[in-house]
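A single protein chain has been omitted from the complex, and every remaining protein chain is retained in its original position.
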Amino acid sequence: MPQKIVTLGEIMLRLSPADFRRIVQAETFDVTYGGGEANVAAALCNYGLNGFFVSKVPDNQLGQSAINHLRRYGVDTQHVIRGGERLGIYFLETGASMRASQVIYDRANSSMAEADASEFDFDAILEGASWFHTSGITPALSDKSAELTLAALKAAKAKGITTSMDLNYRKKLWSKEKAREVMSDLCRYVDVCLGADTTLGFTSKHMNEATGYLTEDGYKDVFGQMMEKFNFKYVVSTLRQSHSASDNGLSAIAYDGKEFYRAKQYEVRIVDRVGGGDSFASGFIYGLVSGMALGEATELGVAASALKHTIPGDLNHVSVAEVMELVRGGGSGSVQR
Amino acid sequence: MPQKIVTLGEIMLRLSPADFRRIVQAETFDVTYGGGEANVAAALCNYGLNGFFVSKVPDNQLGQSAINHLRRYGVDTQHVIRGGERLGIYFLETGASMRASQVIYDRANSSMAEADASEFDFDAILEGASWFHTSGITPALSDKSAELTLAALKAAKAKGITTSMDLNYRKKLWSKEKAREVMSDLCRYVDVCLGADTTLGFTSKHMNEATGYLTEDGYKDVFGQMMEKFNFKYVVSTLRQSHSASDNGLSAIAYDGKEFYRAKQYEVRIVDRVGGGDSFASGFIYGLVSGMALGEATELGVAASALKHTIPGDLNHVSVAEVMELVRGGGSGSVQR
Amino acid sequence: MPQKIVTLGEIMLRLSPADFRRIVQAETFDVTYGGGEANVAAALCNYGLNGFFVSKVPDNQLGQSAINHLRRYGVDTQHVIRGGERLGIYFLETGASMRASQVIYDRANSSMAEADASEFDFDAILEGASWFHTSGITPALSDKSAELTLAALKAAKAKGITTSMDLNYRKKLWSKEKAREVMSDLCRYVDVCLGADTTLGFTSKHMNEATGYLTEDGYKDVFGQMMEKFNFKYVVSTLRQSHSASDNGLSAIAYDGKEFYRAKQYEVRIVDRVGGGDSFASGFIYGLVSGMALGEATELGVAASALKHTIPGDLNHVSVAEVMELVRGGGSGSVQR
Amino acid sequence: MPQKIVTLGEIMLRLSPADFRRIVQAETFDVTYGGGEANVAAALCNYGLNGFFVSKVPDNQLGQSAINHLRRYGVDTQHVIRGGERLGIYFLETGASMRASQVIYDRANSSMAEADASEFDFDAILEGASWFHTSGITPALSDKSAELTLAALKAAKAKGITTSMDLNYRKKLWSKEKAREVMSDLCRYVDVCLGADTTLGFTSKHMNEATGYLTEDGYKDVFGQMMEKFNFKYVVSTLRQSHSASDNGLSAIAYDGKEFYRAKQYEVRIVDRVGGGDSFASGFIYGLVSGMALGEATELGVAASALKHTIPGDLNHVSVAEVMELVRGGGSGSVQR
Amino acid sequence: MPQKIVTLGEIMLRLSPADFRRIVQAETFDVTYGGGEANVAAALCNYGLNGFFVSKVPDNQLGQSAINHLRRYGVDTQHVIRGGERLGIYFLETGASMRASQVIYDRANSSMAEADASEFDFDAILEGASWFHTSGITPALSDKSAELTLAALKAAKAKGITTSMDLNYRKKLWSKEKAREVMSDLCRYVDVCLGADTTLGFTSKHMNEATGYLTEDGYKDVFGQMMEKFNFKYVVSTLRQSHSASDNGLSAIAYDGKEFYRAKQYEVRIVDRVGGGDSFASGFIYGLVSGMALGEATELGVAASALKHTIPGDLNHVSVAEVMELVRGGGSGSVQR
Partner (left out) sequence: MPQKIVTLGEIMLRLSPADFRRIVQAETFDVTYGGGEANVAAALCNYGLNGFFVSKVPDNQLGQSAINHLRRYGVDTQHVIRGGERLGIYFLETGASMRASQVIYDRANSSMAEADASEFDFDAILEGASWFHTSGITPALSDKSAELTLAALKAAKAKGITTSMDLNYRKKLWSKEKAREVMSDLCRYVDVCLGADTTLGFTSKHMNEATGYLTEDGYKDVFGQMMEKFNFKYVVSTLRQSHSASDNGLSAIAYDGKEFYRAKQYEVRIVDRVGGGDSFASGFIYGLVSGMALGEATELGVAASALKHTIPGDLNHVSVAEVMELVRGGGSGSVQR
């Protein structure tokens, strides 16, 4: 019986022009559905775990399609509530070379953003679960969503379930100040923290002048502060070198309060980078849930994330075997026949 | 110098699955842009007139794409304001045979629905225009939209411009009671009224028991009452016999306060029936603007509408010559080569 | 808690050229997955029941895709076994007008055709089920498949579960003689029989000379013989008037041993007629399971089947509400907005 | 060893918007290649004969693609010369219902239109052939093309090869007067004449007032005059009732100097009517070449033409078996499985 | 009120296979419209200027579609004349890696190539304009086109409008000798010259032996000679390092008679390189028109050109803000969300 992992968040309709077209050139949109936590649930199902996704979608064909997309890839959607006004939408314009990908959010007033904590019986939902995951996107949706996220985290902690939070700051959803306030509250119920961005407000003098990003020493510095304040079990962050919209370097750094672990770096030719962070999260969670050491779980996360960048859509359609083969040194791309 | 015709309304992003797929089956959506009054403006440009569309769209690539779509087909969009939250969206699932087409509206809080009358200088916008057209969809968007529509109609009347209103009741946007109240107010500024649906609340005992629709006598009865109350110059209504989602019979009936005119009936095999009413309106308006008699203008409207049903998208890509050929007895479908 | 309905059969990869192309013209194939009993399970899920599909697929991405397709539409696939050589394939060329649709089967040696009865624990599979359904296609796959079908039917009867069998004779799979022998054996365990084709070998003098099909009297005659021999609870058969590959008339006739029920006839403009019979079966089963009288269930089946003909793919993506609306006299195809 | 049939004419690149789009809406064009005589050659190959196509195409990838398209379907293209300026193009906009299909020719200065009779060694090309076919489109291309057609016909007659000519008047290519003059000259070398349009200038008082077409008596009258003047062995003409761009009635009438033969009439739902006449010609020629009587060959031609209307593209991808099945009363469109 | 910029040239239908297919593999063509000067006009509209395009297109749906494409993106097409024989076509086969892109021109006898200077009232067309732009492609079309170009340049100079000429030598259109003669005549009316190719016949001993291209010193040498002979205000040339069909290095060098300016170099992963030079021209012209210094305008041109390489089609769908962000050091491709 595979372990039950519960994720909470919003799932959106994703619309994107094909073949590097800009939105003003689009005569068709590719249709798929995704969202940070839903993406994590689906990847965990690919890895053989029992992924649940908790959310609210409208009671129409679009809400049904979002549910169907997750069911197709094995996610248990029995706790997705139906109702509310609309399904959130995001338009994704895939960039290339020096032209960055663009996202237009059209998610205000979505069913999930307006869902009330009272609509979910987290005690029942979390029954038998071994892990609960959400991200900083969910509390950013609305004040009600922040309350909902808090309720879920509290319920998980009350049941002794490990909780993880991907900070995932989205500047189009809320201000840094608001984010810091809300997230600091939520993090009190978090065991495993993914991300070291500005959400929680920690800084370090170890910055790369040119890029404005933390150096490796900076990450260590910030991780230390995060540990101290929130008493996380683990902190981990992906490290992305964005050479261009077509090529990125990917790695990660993790900390367990004692030692730092820096993962192998991959250079990826990008097909679709949306969901890359969620793929790290799901690989990492899978590793920990499966009893791997922190370093090994981090390697798994990075390899899973690298593979995701080669697959269109939000979801990471890879098996554990494929991820492990890359961790072990594969990736040379010989045809399998 | 072609005559200037001004239309006011909302333009939306239209998303529809291809090849008769249902939304739950869609992996791509065909993308186009449309809306009742925008459709009228574009058709009038095809007929050689100078069509203007007045609206508000968000200041992003989606708003720009809506404008671009109209510009592509010749509409003057200089009076489309940019701002607000979002572009309204409608999802269209094209039916076939006994399966009806379905529309899912996702247009709440659109830039146009939240636009304020004060943002438009109708005096300048209408300068030099010979006709102003809008529909019952626009005031249904919000109270602000109803005020905006009223302001536009008043300005047009003040400048001596002929005004037309397509009643177009949409039950998903407002109640019958609200519609009746608002529309009755607006109709005081309308010269030419299209439609005889329940919006204005007139009824007749001449009903077809089976379908619940007015009979021809019923239309005459209702038209008479409408004339009496609002002193319209003309009232006209399309007559649609919906045999199935694939086949419809199309005609129209018009009244000038003295005589009724019943147009020829066409049996159409449907490719896309959205915009069929707008095509009637634009053909009819073109006819009147060009100095045709009421009967001739009505024939033009019906023929234009019939042709629209054979063209995908919201817009009617036909020329006056093509419409006139059908009016004169064409339509046998021989290849032109 | 919705009722559990179990179906047993083969699911295949379906490949078809788009836009009425012949296979020799195809540069792409539309990809979907389907099979008689799988189609029934999916439709029952659309109607709110708990549909299970039992089968065997290869342990590769194609087998997984077949499972995913069913999961997407809500089917419980926990009893689909993985292993064997290959997923069966069928190529479908969609006809039009006087050109008939063509099917090329490439299903020999499929995982399901070579599955052994011992691989399935029907006692566990059928636990809690209220209905079991299969078709004459499954025992036609191979001798092992015939044994498997028999084992399933026996297990169902032993548990007091209602069983239904769609005769569905496929001349490309077996001879009439072989079919008659095997099916006669299986029918001893069947409660509800769908079909009156030559599979069971009954004939009547009441034939339409021109078409070679049974007349209504012929159906009554044959139904009587079937009842007598197999003691079915109900016998029902769809009646299809194939005017052309584009237009068909659809009805059905049912018999409960006492009275005959002839359903309303629908004239359909065809989008995709594959799965039309399965849609009748699922509508009919839903009706009976929901406690409807035989006549009402038959009407539901025919309306569901008519709607299926307007939807591409093997599955019937309609709700009970949509079917009931057609039964009650809808189908005029007005846009819902 | 199948009989060798030689056809002479132009092959063009055909570009058409999909899904009933008008050209102004097209973002892609479907690409195929066709031309009256090339279409005949390809169909004859489908029927098991050895079809040759003689033409000239430019020495670039477009010319090569035209050749490849014919080779794909079995046509012998060894006598297609390469050189000249360009491949002719035609844009086809597929109509529906009362909107007629439109053709835009862009074929001036094509390699074939500028080809010189001296470039072809018809004595060698026709060696061993049993039939030569061309149409009135070829001499209409240019004066040089007219000379080329004459040279081919003379060479065929000199070798005792049966010759056929499809009159196929194209008003966009030449005037009636020019056509009459040139065609009258060419017809002196023709054995089998297809068509009774105005090309040759014969008329009859038996006209349908409403449509302006000949009645059946009119055809008989004109056929008699044609026979008398040109001493044809057979004259035959398709009869098309164009109800709309979506539905046509198809039949044919033939005359051997003694008796008239009127073929069965088919009502077709049209997928693509281009090449319908060429399909009649190839079915009819196949029938005669195979030793059928005039009436039987005419039936074959009409059935072949009816089937062509259900297939996209210029070519008729059907086998003799499929045509014969329709002649014998098939066409009800049951799925073959 | 944005400045008015007038461009003169030919617009063509562009047909290209998708997904790196060769033309012989194409079953569809992507459809767009473009041409050097039209591309410049459209980009200038994206930058907020008032771009006009002057040309002649046939009076059919293809000519209309070309106009529509420009209108869609804001170009003023009121001075595009309708008439003549045909719209020029070019077939583009997009290369990859070591396979170069291929262009097949089919533009002879186009409406624009046969347009006469007398058909355009340049005095009226240029009224109020601040810049006039054309390229060496336009006079290469025909002798009449050369006269037309001369007439336009003279009219512009007579009105004191700044003129620019992109040399753009096309060996498939004319010989070097003819080009040199005609262009030398035209350059007497040119203020800003783009390009330093062999059109004008200047050479330098500073050549890269391996590539046969000018070195930077060679450009300076040639620019000096050009300045001396034609008294240009500015000379500028893009510098392209074509590593392969997939990767190019892009820069530019400019000269104002006193100082040379060498722009930053970008390494681009190519999506579509057609229109890259036109994008440089439009960025550069925008810079100068907006009052930037030569160096700054050159940087803008190169950045605009680099971004164009990431966008399918002929046109450069980027805003000034996007170009400026790249100039200022963006281009790392982080998703904007």
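Each chain gets a letter, A, B, C, D and E, in the order it is written, and its residues are counted from 1.
The rule we apply is simple: contacts are C-beta pairs under 8 Å (C-beta built on N, C-alpha and C of every residue); 3 or more make two chains touch, one makes a residue touch a chain.
In this text the structure is predicted, and so the values were computed from the model without any measurement.
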Identified contact with the non-displayed chain, of E:Val103, E:Ala129, E:Met207 or E:Val320: E:Val103
Positions on chain D where the hidden chain makes contact: 68-69, 71-74
Residues belonging to chain C that touch the chain removed from view: 15, 22-24, 26-32, 60-62, 64-65, 68, 85-86, 89, 91, 93, 102, 104, 106, 108-109
On chain E, residues whose C-beta touches the chain left out of the figure: 19-22, 24-25, 90, 95-103, 105, 170, 172, 242-248, 273-274
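Please note the rule applied: only the chains that are shown with their structure count from here on.
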Repeat of the B-D interface, chosen from A-C, C-D or B-E (over half of contact pairs identical by residue number): C-D
Of A-C and B-C, pair with higher C-beta contact tally: B-C
Chain E residues counted as touching two or more neighbouring chains: 27, 68, 73
